[in-house]
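Below is the structure I would like to discuss, written out as structure tokens.
Of the protein chains in this complex, all but one are displayed in their positions.
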Amino acid sequence: MKRTVDVSLPIGPVHPVFKEPCRIKCETRGEYVLNAEIELGYVKKGIERIMRGRPWQEVMFLAERVCGICSVIHNMVFIEGVELISDISLTDRAAYLRVIVNELDRIQSHLLANYSYCYTIEHETLAMYLLNLRETAMDALERLTGARVTCSYIIPGGVRFDLSEADARWLQETVDTIDSELTRFVTMFKTGSLIALRSKEVGIFTREEAIESHAVGPTARASGLTHDCRLDHPTYRRLDFTPVVYTEGDNYARIMVRFDEVFQSTALIRECLDRLELGKIRGGGEVIAGTSRWAGEAPRGELTYQITTDEYGRVMNIGIRTPSIMNIEACAHYMIKGVLSAADVTSTYISSDPCIACNER
Amino acid sequence: MVEYLYERDLSQMKYIIVTSPLHETVLAELAEHYGLGRQAIRRKMIEECDMSFLENIPARYEVWKAEDSPRDPMERQLGMRLLTVCIPMLSPEEMKAVEASVRSQISEGIPEAEAYEAGMEAIREMIRR
Partner (left out) sequence: MSRLQDLKNTVRSKSIHVCYVNVGSCNGCDIEILACLAPRYDIEQYGIYVHNNPREADVLLITGAFSPQWEDKLMELWEKIPEPKVAIAIGNCPISGCVFNREGSYVDPPVRKHIPIGAEVPGCPPRPTEILQAVLSLAPVVFKDYEGGNE
């Protein structure tokens, strides 16, 4: 294969817009990007290897540290996988509390993702607004679970802490604040002409490509796929909710999906708070030997854990498939290819909300 | 391809990626289907794919498996799409040649099983190379 390549442009590993180290290697003709490749390996830790042969009590904390941004969902999917093996049941109150914490985590993560995008396209005002709003969500998370990040709130058979009456009221108010503030910011985003220029019809990702690369989460939903793992989750099925879907498949759509999902999350939290009835937050049970495969919807998409335990409750084998694996691949090979300027490479990359720590484990 | 000024040999890092538990499952299936050693397939993958691609191999393999059929038996046997689009280990031209030769053999009256076997042998050759 012979191609005319003007410049090969490596971006990274340490770059002002990247939160995490990775290296994008672009081949460009003029400003047009012909091809892109992503080089990883800067945060490889080998978590799956460490997990093998350890009791679940330990693996639970390791699972959370696969990704610090969406730690709640890693905790949740791992524990639900273990519950599935051992047939441990869950009280209603605990199930709803799990959903509340998970949705708070999603709000926090989506706001961070959109902050990074706005920051990358140099709209710092909006970025700072979003980052400040994220602190509100972090406060709620801290008040409920006792920690800002890596809170290990979810344990087999229930959750760690109960939600007091006063906290529930406070949470309701917080959620209302998030809603009203974010409405303002979304209007800013929708009407900003700079934003439209930098985001609309940039980094197009079609439905067919999404299917081929198995893209998941907001990245896929911005390209018209309806897949959302929450639809298969027993607790979410009791709640009223339909996935947010856009069909444009450009940067703008991906950011808007996330904004809309924040509103959806606040609605879900409100609904859970309404349904919350007094009761126990913990059941009992014993972890037994078995194998399970369980998926949950992380902020970035489908997260799958494949767990094998033995009769002492040790994890004998574990495979983790995080959403970023699919999304980063899709981003490198479909979205970045064909963007018109090198400046769009970084913004397109950030719009798919990549999380390298997840990707490499 | 272009030469980069500073480039490390990444094969060690890539090897780490293709030995994760999920990759092992996929590799076992591929190795059994094509009658090749896992190490040979790994080598070919490492040569042909970049790192983000390697990470995504289990998901892409699943996509191929779930692709809506009636899948034609030839695709199931030789995995043309699998090896060129889903996990691009071979170039489309190479695959086309194999496909054409298998098709011509079948039309010449050679039994299907035999023709497929010849096609598989050709693929094996290319992966080992």
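Residue numbering begins at 1 within each chain, and the chains themselves are lettered A and B in the order written.
One rule holds in what follows: contacts are C-beta pairs under 8 Å (C-beta built on N, C-alpha and C of every residue); 3 or more make two chains touch, one makes a residue touch a chain.
Being a predicted model, the structure only gives us computed values, none of them experimental.
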So one chain is hidden, and I want to know which residue out of A:Glu20, A:Glu302 or A:Glu329 touches that hidden chain in the complete assembly. A:Glu20
Option touching the unshown chain, where A:Leu34, A:Val149, A:Leu239 or A:Met316 are the choices: A:Val149
Extract the touching residues of subunit A with respect to the undisplayed chain. 13-21, 41-47, 49-50, 52, 61-62, 65-69, 71, 112, 128, 131-132, 134-135, 138, 148-150, 355, 357-358
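The rule is short, and it goes like this: only the chains that are shown with their structure count from here on.
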Just give me the whole-number Å value for how far the CA centre of subunit A lies from that of subunit B. 31
Note: in the complex, subunit B contacts subunit A through residues 2-4, 10, 13, 16-17, 20-22, 25, 50-53, 55-56, 58-60, 62-63, 85-86
Subunit A - residues contacting subunit B, complex: 5, 8, 10, 25, 27, 37-41, 44, 46, 48, 211-214, 306, 317-321, 325-326, 328-329, 332-333, 359-361
